[in-house]
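Rest of the complex left out; these chains stay put.
Labels A, B and C are assigned to the chains in the order they are written; within every chain, residues are numbered from 1.
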């Protein structure tokens, strides 16, 4: 079976996130007020083969821990999803 | 009334006459693939069809030039078995659509031009034009363009050691991004096009081919086959500097081992343009198998493969028996290597796809394209590029009267904090200055200097333009761009050797624009001859207009020169005890000056008169100071006049805790001394003990020279930044005021801390 | 006795490799270029991981390069106590590989930054023998140079590494205003707990050539030479200038 895997990598809580801060500070001037706690990280999508969702997730998790994120400064989430993720698109 | 659908050729940018020519050449209707190939090969960008007749006036041969225009880049012989390859290119339109990628791929493109000569690219320069920074859109464009150049240049490992940035409203809807690249190679490594025998394999090197940059030709998609591909056909190319770095190393290693007979970069028109050029220069035909092209996207059509502008690719001619060794090198560097086909006897351009021949075209006519003599007409009254720009007087009495309404201090601060004058540190601090271990003098003051390893010599390079002048008088604008670039190079102690130019104009279909183009080229040619520097090649960018807004004629000139002994290079920091000399003659010339813009918010009159003889003398004088190894700091005088030069000198004294004091004599009005933009001038700061020698050299070159001030060590303690005295008035800027005006302006306008 | 051999690892996208080799050569050592794909250090006495954009800095600077075959050998070499220096991208790779503590995040300005800075030497190592307290003028050029110690604070370095270089002013004062990238504690370079592995963001190899007028990086290479020739001066408490 072929699975689509999504990995979200974010700066760890407590670590200064200048990109998030820059976005947060820019938003009011663009007419978006009341937005807070912005954090900016990486989104990685990939396809891989596997026998079960469990197995694929486990492998993806290992990949994320060893390679796709840096545990000193980042945390990550792994999930299965549609080719470009669910939710609204643009 | 029914509306006829536009014919396909027209949608692709070909005219009815051009299409007629194609029919005559082929004796039949062209295939879809052939039409695609023609539409790019015969585009203005690839064929120079409107500019060619005018470019003929440029001096394109002469001693240092080994290779002039026509090849991928000009090549100069700098002695000792070393050659320099040198060229400038524009990437204006892509940078407007997507500033980061547009500018980045512009850098990638000019690097490959240099590489195609067999040279190792060693330095980049960028000349940028944006609309005023009070608009968010212009700030976004400037930030993005600088980020793109920074990302690509830094990651590919080539220092960006100089450039310029200027602003005018006409660039709001059409920013300019011109990038120059300098490369170095041993004489025996030069790769000239035109080599190759029938049967020699043609190899595609580098990245896979996707649907990049072919959005413009989307009309070629046939409904049945390509509908799905439609959405995937981005017109914006994204660069990969990492891939380019590997491509450079692989190509240079092949060149060092003598494996390359020919090398050609892929730019506009992709495989089709590059391979047609390769064959045409060799006077041969070519056979290509498009199925072999490694694709990034499934299901690409033959026409897409032919004209895709995917980045980081080159084509090479490699002899059959050297293929293996070349492929091993490519593989080691992780660079794609595909034998696409071979050079062929007959002068036909033949491409095959899925067992079918999809093109069969005459190589020479394809590569040469048409030539136009478009109508050129001098504008009556205000030219179209000045529409919306208020007219302003340049007569000295009117300028002086208007200046009299402001305080002297106020004017001084406004001139030196004008965005054209203010320090571009925010920009060049984002560029690696040091990689490749030869930067003697990084960006920051006048021209940069790179060491030519193991020779004791150096190469100085600078890029310049003043489109305020060109807007008022394109001939003068072209000439003064040459003089200014040369002056900057000479200010380091180098003798200018050669030029390359990037001509940015509106639509050539406007007779006024065509006239301006012709005049600017004539101005460049005249000035280049006057100072004995041939034009080693360049680039033309037309259609820089959006709606009715046409950019100022913007001829950009880059110059390179050689410093015979690095020890003779001018310094970059003034020290207390130095005296400041003004070299050259100051006349009341305010047309196109920053003072005029500040006082009247407009442009008018005549730009400073170009002075061929005085400029040539000044260049000789400055190079001689280098030969004599007189310790000195030199700043040329250009936009903002002597005030700008004094302020820049003063800033260099900051590190020594010093400032600059100048005293203006009564012969001229203070505004003329400070803000006239007469050419052929420079400020030289030297120890008092060297004064006599410098004066002696000046008289040898028949140049007027006068002591105008000194570097004073009072510095932060007593608060001297820049002091200008014209009895009974005295204007004093404290060090922090000087820094704020020069260095605070651009970061403040961009809304980000320095 | 010949000149000591120092390996300079070349990854795809290494840029300051020849620059480092030149500085080593000018300082009296013999540079040996080591190819990333080889599991072989060619018998060198020390290793330098040079600056650049290995693998384009894609994903994170150093994230891909640290898995290169040569890195297995570099790790063994480091664990055996031999001198290893990571400059800029090399520092990033050493952190990613876990041979140095902490991580290098994006500059707080979010921009690449190239300028000359002052750095103060904090401790003696094979690369900083006799330099403690010295203030050096070195170029920096990076976009991911914000040093973050493993536990966030500088104290968390205790036991796993030490601070070797700090951004300072010309008098050696590590003031926040001269911090170019937001590094915790103005940290510009660190060493492993054992002290033989050192990483720094500034580029000593770009300040090691008298002909170019920048020489403050030379003492770092001279220190390595002295160390390799067994002449390293004993760590002495040099006075801050």
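The rule we apply is simple: a residue touches a chain if its C-beta (ideal position, glycine included) is under 8 Å from a C-beta of that chain, and two chains touch if they have at least 3 such contacts.
In this text, all values refer to a predicted model and were calculated from it rather than measured experimentally.
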Exercise. Copy numbers per chain label across the whole complex?
Worked result: A x2, B x1, C x1
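Criterion: only the chains that are shown with their structure count from here on.
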Problem set entry | Chain centre separation in whole Å, for chain C relative to chain B (CA means) | 36
For this session: Give, as an integer number of Å, the spacing between the C-alpha centres of chain B and chain A.
Result: 40
For this session: Express in whole angstrom the distance between the two chain centres, defined as the mean CA positions of chain A and chain C.
Result: 31
Problem set entry | Multi-partner residues of chain B (at least 2 other chains) | none
For this session: Would you please write down the residue numbers of chain A that are in contact with two or more other chains?
Result: none
Problem set entry | chain C-touching residues of chain A, taken from the complex the two chains share | 11, 14-16, 18-19, 22, 42, 67-68, 70, 72-73
For this session: Would you mind writing out the residues of chain C in touch with chain B in their complex?
Result: 12-13, 15-16, 18-19, 22-23, 51-53, 55-58, 109, 111-115, 139, 141, 143, 203, 205-206, 209, 211-213
For this session: Provide the residue numbers of chain C that touch chain A in the complex, in ascending order.
Result: 59-60, 63, 67, 95-96, 102-103, 105-110, 148, 150, 152, 182
